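One chain of protein is taken out of this complex; the other chains stay put.
This part shows subunit A:
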Amino acid sequence: MKANGIRRTMEDNVIDIVIYAILIVVFVMTVYPFYYSLVISFNHGIDASRGGIYFWPRVFSLDNYKAVFSNHALLNGFGITISRTVIGTFATLLFTGLFAYSLSYNKLMFRTTYITLLIIAMYFSGGLIPYFILLKKLQLMNTFLVYIIPLMLNAFFTIIMMSFFRELPHELKESAKMDGASEMRIYFSIVIPISAPVFATIALFAGVEHWNSWFDAAFFVTDKDLKTISFMLMELINKANLTAVQGGGGDVERAATYAAQTFTAETIRMATMIVVIIPIICVYPFLQRYFVKGIMVGSIKG
């Protein structure tokens, strides 16, 4: 739709103004909370508890980040989260990929049965309690594997990957078969390289899921050394929640008890949040042209 050759009316101008106003509002409303967190994370803690910081740290300080990076529990939490994200994403790509690939094979015997089982599992679930009992009885509770194994196969990812594999050109696989390559070989050395877009999308989805996950750390794991950073962040935030309830100068009181220090629970929380957010901000813009297609497939066909 080109505007060339069409006379612009008064209505066009009004609509344009409204549209750009909306864009600016959306942009500011989305970005400002992130920016605000960043500003607070770089502000001296006790000074921040006086409030009134808008656009710039009032008393600049790196102490919050120093505190985060010298806290062993938090660092351990980051370590656990990084490991589960890397290992978990890899496991999901491998397992879900192979499953989706086999389902994309048209002549697969019992294919309809398999897909029906998958779709049912997508819409129905046993709910939290039976799932909890299962994990307990499988002895997965309180192990690192509880972060990896239950997420290895995801029905929604399977559908996206399967739809992608089905569109791949047949000839590529056929010619490799002529050359005597096994099916496994074809998958790993031909299908995977040409399927980079879908693998990138699923890697992003699975990676983000692992990175943000706190529920399993909260309820399926008791060992403090296995807790993820998101779970720790939740604990920091829960304290803030209670402070909000108690009202009446909670932060000021807290600041006073920490008088000797330059950070407070609030500023530590903000610094931790920023560290948690940064990897996601760095990754997702590069993958957006892939996942836009991905969620279309998933939402419409799924």
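The rule is simple: a contact is a pair of C-beta atoms (placed from the backbone, for glycine too) under 8 Å apart; a residue touches a chain by one contact, two chains touch by 3 or more; residues count from 1.
The working rule: contacts and distances are computed from a predicted model.
**Student:** Name the absent chain by its UniProt protein name; which of "ABC transporter permease subunit", "Thiazole synthase", "AtuA-like ferredoxin-fold domain-containing protein" or "Aldehyde dehydrogenase" is it?
**Tutor:** "ABC transporter permease subunit"
**Student:** Touching the hidden chain in the full complex, which residues of subunit A are there? Just list them.
**Tutor:** These residues touch the chain not displayed: 1, 3, 6, 9, 11-12, 15-16, 19-20, 22-23, 26-27, 29-31, 33-34, 36-37, 40, 48-54, 95-96, 98-99, 101-103, 105, 107-111, 114, 117-118, 121, 123-134, 136-138, 150, 152-153, 158, 182-184, 208, 211-212, 214, 219, 230, 233-234, 236-238, 240-242, 244-245, 247, 249-252, 266, 269-270, 273, 276-277, 280-281, 284-285, 288, 292, 295-296, 299-300.
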